[in-house]
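Apart from one protein chain that is not included, each protein chain of the complex appears where it belongs.
Moving on, here comes chain A:
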Amino acid sequence: MSPTNRTVVVTGIGATTPLGGDSASTWEGLLAGRSGVKPLEGERFAELPVRIAAQAAVDPGEVLPRPLARKLDRSAQFALIAAREAWADAGYTAPAGTVASAADAAGASVVPERLGTVIASGIGGVTTLLDQYDVLKEKGVRRVSPHTVPMLMPNGPSANVGLEVNARAGVHTPVSACASGAEAIGYAVEMIRTGRADVVVAGGTEAAIHPLPIAAFANMMAMSKNNEDPTGASRPYDKGRDGFVLGEGAGVVVLESAEHAAARGARVYCEVLGQGLSADSHHIAQPEPTGRGVAAAVQNLLDNTGLDPAELVHLNAHATSTPQGDTAELKALRQVLGDDLDHIAISATKSMTGHLLGGAGGIETVATVLALYHRIAPPTINVHELDDDIDADIVRGEPRKLPVDGPISAINNSFGFGGHNVTLAFRTV
């Protein structure tokens, strides 16, 4: 088999989200239809037009030792927690190149030079930057933390996870706003396909719950101002939707060449069929209303991967709960998939987690992988009255069982300001 068409599989998952501190509690929350959105307490949020967000269920400061946590931006803390879970879940007991068990000695680990990380966020260490500017103004130059630069740089989470697992094949951070996490996973797939690595830890993270980003997003008219009903505010596909709710956290997967996974007897969740990419070239922040760019990404996915539309039974949609974006995405899918859209159970998990920006592609990949593995699609909550423009099968209220027999496939969409469109496809094994 040539190194350019190697099969890539998912062998580990990890997450820390508004629904739980790990992937199991997150998945349980998704199936239960639980909202992670809460009021933002504290004086610094009091004057904002938006005073709700989906904060992480478990504060990373409670998980990581303090001397480590204080050198990491919150986005890197989330990434490290999710990556540790995914790494252990994949069956790795120690950093690459370390012999920590009989299994490692028998060759069950990975060579550092064949291990990479690709973890991305939408806006990097924004809270570190803003907090340190406060320190500069209030306490002076000398008190600005010497850790500020490594904390605010957007590649910090990927680099810190790389240090943790001893990744030497490459440590990368593609940045494309809210598509960043999905683009990271796509990049990781290509690293394995093209033979640059055998194992890649990949995903997305974000920690931007701070008055400045909230004020800025709110002034773009992009956010829900439903402060009176936090748990009902994120409502993709509902007639009354009025914007996204900001979330925070991280989702990480361990991707591996099928040969490498088989050689060490790893548990395989599913295969990653590949990615479809495109750019809108329409507007810096508005979705292209006909869904042209999204359609092109999905068409690329069909043209360039082994995805069979007949097997496609589940979509984890981008669906952020904005009036324009939710409908444009489904129009584009109808354009490309035609009648095949009718057998796709569509879940908008942002109705529960909020929108994690660059973290979205990470946690929604974890959700998509688990949906295929358990053959069940999580619900979309808060759809009280379905938008008249929606002609597709939205999983509402309760989770939905997916076909139990034969191979099934799912896709996960992520789009970002700048006109970035990323769609990832997965298939049961």
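By our rule, a residue touches a chain if its C-beta (ideal position, glycine included) is under 8 Å from a C-beta of that chain, and two chains touch if they have at least 3 such contacts; residues count from 1.
Please note the rule applied: contacts and distances are computed from a predicted model.
Asks: Of the options "Fe-S cluster assembly protein SufD", "Chemotaxis protein CheW", "Peptide/nickel transport system substrate-binding protein" or "Acyl carrier protein", which is the UniProt protein name for the chain that has been left out of view?
Replies: This omitted chain is identified in its UniProt record as "Acyl carrier protein".
Asks: Looking at the full complex, which residue from A:Gly42, A:Pro67, A:Gly265 or A:Gly406 touches the chain that isn't shown here?
Replies: Checking the options A:Gly42, A:Pro67, A:Gly265 or A:Gly406, the one contacting the hidden chain is A:Pro67.
Asks: Quick one: say which of A:Ser25, A:Thr93 or A:Ser145 touches the chain that got left out.
Replies: A:Ser145
Asks: Against the chain that's been left off, what residues of chain A make contact? List them.
Replies: 65-68, 70-71, 142-143, 145-147, 150
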